[in-house]
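Apart from one protein chain that is not included, each protein chain of the complex appears where it belongs.
Note that the chains take the letters A and B in the order they are written out, and that residue 1 is the start of every chain.
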Amino acid sequence: MFQPKRPQRELKYEELRIYTDEELNNFSEEELKDFKIKHDIPALEELEKGPWPSFVADAKQEALRRRKLADDRVMIDRYVVEDLLGQLELSFKDGETHWKHGGIVGVFGYGGGVIGRYSDVPEKFPGIAHFHTIRVNQPASMFYKTDFLRALCDLWEYRGSGLVNMHGSTGDIILLGTTTEQLEPIFYDMTHELDQDLGGSGSNLRTPSCCIGKARCEWACYDTQEMCYEMTMHYQDELHRPAFPYKFKFKFDGCPNGCVASIARADISFIGTWRDDIRIDQEAVRAYIAGDIVPRGGAHRGRDWGKFDIQKEVIDLCPSQCMWMEDGKLVIDNKECVRCMHCINVMPQALRPGTDTGVSILVGAKAPILEGAQISQVIVPFMKAEPPYDNVKEVIERIWEFWMEEGKNRERVGELIQRVGLPKFLEVIGLPPAPQMIKAPRANPYIFWKEEDVTGGFTRDIKDYRARHKR
Amino acid sequence: MDEIKKAIVEYASTSRKTRFYFKDMEKAVQEKVPTAKAREIKKAASELINEGTLIYFSTGSTTMYGLKDRCASDEPQQ
Partner (left out) sequence: MALSTGKFGKYDPQNPTKDRITDIGPRHYWEFFPPSIQKNYGKWLYHEVLEPGVLVHVSETGDKVYTVRCGSPRLMTVHHVREICDIADKYCNGYVRFTTRNNIEFIVDSLEKVEALKKDLSSRKFVSGSYKFPVGGTGASITNIVHTQGYVHCHTPATDASSLVKAVMDELFEYFTGMTLPAKVRLAVACCLNMCGAVHCSDIALLGIHRKPPIIDHEVIDQVCELPLVISSCPTGAISPDKTPEGRKTLKIKVDRCMFCGNCYTMCPALPIADKEGDGVAILVGGKISNSISEPKFSKVVVAYQPNNFPRYPEVVQTVKKIVEVYAADARKHERLGDWAERIGWEKFFEKTGIPFTEHLIDDYRLAYDTFRTSTQFKFTEAAWNVSRAAGGID
């Protein structure tokens, strides 16, 4: 258990590093206070004020660092950060972005992982004439050792802008801004020295992501990291070499609270659930009622909400009204439970998810382009999810096969299901229909009967009909 | 495999579009090689990429394929 699919190279920053300690501490606070970048940026400097961390103040630190590094210690323009700030200021002034579409850039053999970007005012901001992004596939649930992060920082300061997103919307570490020339050297060192690959972009499987799961959460109903890692490794070809009609995302949520938003953001959402009973510790229930344990783990500590009221705060809010108090005990009618997590969220020391756990599989979530936003819909109410996940892979591959066959260019799988209808989708995937898949049965009677549904088929003889009915 | 690769190159060289989606390429190949499956076409396309015949063209959100010789670089003129 918990073994990588191939041996991992152990990383030691001291062995990998590019910059000396002296280079890493190459400016003083005094210098920074007096530092002006080469462009006037009054609007951006306004954003240095206020309590929230200022990306402008931070960017200036890097701008100053790059000013002071020796010529042969940065492989792209040392003014890259200053030019970025300058162009951002110009964008505020113009009310329009100054980036062009990018196209044919990437690392050799990969159809994703690099987003090309060029400034449309390179004469003013030569440092960002090229400003390509690299997506780096994050480790499951984004824990790091500083050796890895420091090495990545050195690589990126030396061969790129030194600007990053921790993390991008889909989960990758985003390295923002380098030249075409540096893409391959970066990829070479990333794979050879950091033992680390790129993430997805374009019509690929996008970098899968997962919640914190069993690493630090009591509610994870399956091993989200293990499953996310396994799927990422198993589908490397799909992640790097595009052959889908459009993007495709997996996300792995350990429970119905949905901390990685799979239900809103993934073409296939894996959401942990259970099919036995919620575990109850009646003594702890009494302690909550008596006020000995703070409800919701103290999430409401900032305000006086009065004494905890189990009736008002838990029982009355249960969406299926399946719980009540009886002789001082909390009773849950588990057959009626819809596993919304509310009672568990409020009384985590008294209630826990069941132990017969697995995943619900939902499909089709996406942002609005083109046919409007969608939230994922249920297709498999419950499924065991244990290594090597062959059952899950089979469902995934059936969905892909159908989508690659029937999907139009730039049509997400959720839109395809809308277009062909859920019944057709279920038939192709090989799943029987169930009321769990719908909110309500259809209200219109326009049913697309098929010939085989109807006794005697569709072929009828008009003469036969006329024998009974005059014209 | 060679047959599929040939069909891809032929489509990529003669198609009205210099950049095209995988699906368009798949349909064109299947006209020539009716037995070709999507997976095989993808494999063949990947080989052509590795040989430097085909290139990827990505908008970030979608990816297209193109014949290297027919797609002008979008690098800024320096």
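Keep this in mind: a residue touches a chain if its C-beta (ideal position, glycine included) is under 8 Å from a C-beta of that chain, and two chains touch if they have at least 3 such contacts.
Just so you know, these numbers come straight off a predicted model, no measurement behind them.
Only one of the listed residues, A:G106, A:G127, A:G202 or A:G258, touches the absent chain: A:G258. Of the options A:I37, A:L84 or A:L416, the residue whose C-beta touches the omitted chain is A:L84.
On the side of chain B, the interface with the absent chain consists of residues 17-20, 50, 59, 61, using the contact rule stated above.
As a working rule, only the chains that are shown with their structure count from here on.
Spacing of chain A relative to chain B, judged by their CA centroids, is 30 angstrom. Those residues of chain A whose C-beta lies close enough to touch chain B in the complex are 101-104, 106, 108-112, 114-116, 118, 122, 129-130, 180, 201-204, 241-247, 401, 404-405, 407-410.
Chain B meets chain A in the complex at residues 21-24, 38, 41-42, 45-46, 49-50, 55-63, 71, 73-76, 78.
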